[in-house]
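This structure is in structure tokens; I'll ask about it shortly.
The full complex has more chains than appear here; those shown keep their coordinates.
The chains carry the letters A and B, assigned in the order they are written, with residues numbered from 1 in each.
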Amino acid sequence: MPYVNIKITKDGATSEQKALLIEGVTSLLQNVLNKNRATTFVIIDEVETDNWGIAGEQVTKIRNRKK
Amino acid sequence: MPYVNIKITKDGATSEQKALLIEGVTSLLQNVLNKNRATTFVIIDEVETDNWGIAGEQVTKIRNRKK
């Protein structure tokens, strides 16, 4: 009965891509640990780039600099 | 000083229902473990059904099939 939380930056993941993540991680847990698919939860959080920091900086700023 | 995080699908929980969840879980922790109400935190996250998977599928799809 695994629980998986995936946090990604909010930049346009489609419903189909989210479906692929959910299916993929559920199958991974079934294949590696023989976990029951029926009681596998996956929750995806999409986080604004202003609210995600890496190396002490907002992702918004890191991306602007790379443009 | 408990901390409780409740994740539910986003489908119209009212402010009154959220108030009942917050009061109920705070009282539960007080009654079962004698925890101090004053320092009990409850945070409710409402998750889009496209972002919640169970049994390898998005809740959106599971619900559509049941209609």
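One rule holds for everything that comes next: a residue touches a chain if its C-beta (ideal position, glycine included) is under 8 Å from a C-beta of that chain, and two chains touch if they have at least 3 such contacts.
These numbers were taken from a predicted model, which means no experiment stands behind them.
Each protein chain is a copy of one sequence, and the assembly as a whole in this entry counts 6 such copies (shown in place: 2).
By definition in this document, only the chains that are shown with their structure count from here on.
Here the CA centre of chain A is 20 Å from the CA centre of chain B.
In the complex of the two chains, the chain B residues touching chain A come out as 7, 47, 50-58, 60-61. The residues of chain A lying in touch with chain B in their complex are 15, 18-19, 21-23, 26-27, 37-46.
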